[in-house]
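Mind having a look at this structure? Questions to follow.
Only a single protein chain was left out; the remaining protein chains are all shown in position.
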Amino acid sequence: MTGDPIHFKTVLETALLTATEPLSVGQLKKLFAEEVAATEINDALEDIQRDWLGRGVELVRLSSGWRFRARTELTPYLSRLSPEKPPRYARAVMETLAIIAYKQPVTRGDIESIRGVSVSTGVMQTLLERAWIEVIGHKEVPGRPGLYATTRKFLDDLGLLSLRDLPPLAELGALVVPDSVPADEPDDSPLDD
Amino acid sequence: MTGDPIHFKTVLETALLTATEPLSVGQLKKLFAEEVAATEINDALEDIQRDWLGRGVELVRLSSGWRFRARTELTPYLSRLSPEKPPRYARAVMETLAIIAYKQPVTRGDIESIRGVSVSTGVMQTLLERAWIEVIGHKEVPGRPGLYATTRKFLDDLGLLSLRDLPPLAELGALVVPDSVPADEPDDSPLDD
Partner (left out) sequence: MSGVGEDGFVLEAPALPDGVPVAHVFGEPVLTLPQDLFIPPDALKVILESFEGPLDLLLYLIRKQNLNVLDIPMAPITAQYMAYIDAMQQERLELAAEYLLMAALLIEIKSRLLLPRPPREDESDAEDPRAELARRLLEYEQMKLAGLALDRLPQAERDFAWLAVLIEQTAEARLPEVLPADLRAAWLAILSRAARNRHHQVTTDELSVREQMSWILRQVDGRDYVAFEALFDIDRGVSYLVVNFIAILELVKEGLLRVSQEAAYMPIYVRGAETAQESWR
C-alpha cells in the first residue's frame, strides 16, 4: 500500500459504514485497484475500531467479517423512533435453536427426542425464514430427514465470531446412579415427609 | 435539552447512521423522552455535519430530512465491492403491507391500531407507488377514510395466484412472547438457587 494512509482508512471506513452485511478482509481488499496485504487491512480496521471507542457506534468482528453496529445502550433511544423490530421468540423456538446450535447437525427427530415433544413446523419455519438455520444435508436413514445446522447469519446476528463463542453449556453432572437399589427402597425418599 | 451535550449528539448521530430513511427534525425529537427544542437539534446537526467534513460519509439535508450518505468521490472504490445486495423495505413498510394483505379491506386507522404505532404517509406512498395497494372505497365514518386492498400486481410480483396462497398465520402466537416481558426474567430458573 503506497497511497495516503488517511485516504486508505477513509475508504475502508466508508465501505463498512455503507455495507448491508459484514465484509471480510478478502472483500475489503477488492476496494483497492492495487494489491493490499491483509495485515494492512487488519491494522487499519483495528485503528478504525479505536477511533470509534466511546461513541454510539462500534466496529465489530463477526463470523463473516467486520460490520458497524449501534451500541446496545442506544437501543432505548432508537426504538422510540422506530418500534418495529424482530420479535422476542418463545421458549419452543429458542430451545430448538439451542439444540441445533450446540448439537449440529441434527434432524428434526433428534430435536424432538431431546425436547420430548414434537417440534411444530412453525418453529422450524421461523428459524429458517430468519436464515439462522439451514438444511446442510440429509441423513441416510429411511425418509432421508434433513440435517439442520446454524448459519453464519446466526453468528453475525448474535455478535459471535464462531460457534466456540456460544455461551458455555451448563455442566451435565456425572451420571452416578447407585449400583444396586433394594427393591422396596425408592419409596423412602425425602419427599415422603 | 439539559443533558450532557456529547451524549445528545451521540444519540442523534447514531439514529442518523442507522436510519434507512431521511429523518426530519420532528422525528429526531422523538428520540428523547424529554422535550427538546428544534433549534437545539438543528445546532447539533450542524455540529455533526462539521465533524464529518473531509471523511467518506457526509450528513446532508434533503427535503424530507437529514441523512448520512457516502460522498460521490468514494463511489469508484465502493463499486469494486461484490455486486450490491437487493434493497430491502423498512420494517414499517413490510408490517403495513402484511396487514393490508391479510386484513383487507382496511383503513389507515385499522392498520395503526393493529401495529400500535402511527403509519407515516411515506410508507403508504411507497406501497401505492409500487402499485401493490390501492384504495377501493371509503368507509362511511367521519373523515371517510380510504379502504386499502392489495392489487393483482401485488399477487403477480409475489408469485401468488390468490390471497389464499399467502402463508397462513394461525398458530403464530405460540412462537413469540409479548414485548413487555423483560429480557432477564428467565434468569430465575430453578437451577440458579
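Things worth noting here:
Going in written order, the chains are labelled A and B, and every chain counts its residues from 1.
Operating definition for what follows: a contact is a pair of C-beta atoms (placed from the backbone, for glycine too) under 8 Å apart; a residue touches a chain by one contact, two chains touch by 3 or more.
A quick note: this is a predicted structure, and the numbers were derived from the prediction, not measured.
Note on the undisplayed chain: of the listed residues A:Val25, A:Val57 or A:Val135, the one touching it is A:Val57. Considering the complete assembly, subunit A touches the hidden chain via residues 16-20, 57, 67-72, 74-75, 78, 83-92, 94-99, 101-103, 114-118, 125-126, 129-130, 156-160, 166-167, 169-170, 172-179, 181, 183-184, 186-192.
One chain is missing from the display, and on subunit B it is touched by residues 14, 17-18, 20, 57, 67-70, 72, 75, 78, 84, 86-89, 91, 94-95, 97-99, 101-105, 114-116, 130, 136-141, 144, 147, 149-150, 157-160, 162-173, 175-181, 183-191, 193.
The rule we apply is simple: only the chains that are shown with their structure count from here on.
Distance from the subunit A centre to the subunit B centre is 25 Å, each centre being the mean of its Cα atoms. Contact residues on subunit A toward subunit B in their complex (touch as defined above): 10-11, 13-15, 17-21, 23, 27, 30-33, 55-57, 68, 70-71, 74, 77-78, 80-85, 87-90, 92-93, 120, 122-123, 126, 170.
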